[in-house]
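The complex is shown incomplete by one protein chain, all other protein chains being positioned as in the whole.
Coming up: chain A.
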């Protein structure tokens, strides 16, 4: 009863322009997004804050704000930022982290996300400097391995970014101008 009474007469094929672009993989887009939708729920962490004795929402917000700054400074892609936050939340949902280590988790998560997404990821030393030497080189690398082990090396996850790109395409926003918009979402 609450369904659409006036369905659009014609659904516009937003991929029509890419049919001859093999790299756009148009014939597989439906499957790719079906798969993203399917695993979106599996890879989404539950609300974990109550289980963390030393950290709270506010600290997470401060950490994310700081990471957004770092992300801008390194000129990383929006994909890397979304993946960083996904890694942090999935890790915090299954591991107790002290207040002292929260930023370390954030740094190692961003290191991994930029290795995953970027062609030229920043180096560990860049992160050591940016965090004002709050953590050593070695601590960052150990945390990287700890997080990878806990997450069983699963980094290929649909972040909100993949859906946003699709929605923006449907809304006919051209991508160069939307980079800024994505940052603010």
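Keep this in mind: a residue touches a chain if its C-beta (ideal position, glycine included) is under 8 Å from a C-beta of that chain, and two chains touch if they have at least 3 such contacts; residues count from 1.
The rule is short, and it goes like this: contacts and distances are computed from a predicted model.
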{"item": "Chain not present in the shown complex, as UniProt names it (candidates \"Transcription termination factor 3, mitochondrial\", \"cyclin-dependent kinase\", \"Ubiquitin-conjugating enzyme E2 2\" or \"DIS3-like exonuclease 1\")", "value": "\"cyclin-dependent kinase\""}
{"item": "Listed residues A:37, A:73 or A:145, member touching the removed chain", "value": "A:145"}
{"item": "Residues from chain A at the interface with the omitted partner, ascending", "value": "20, 22-23, 25, 27-28, 31-32, 35, 111-112, 115-116, 118-119, 121, 123-125, 137, 140-141, 144-145, 148-149, 152-156"}
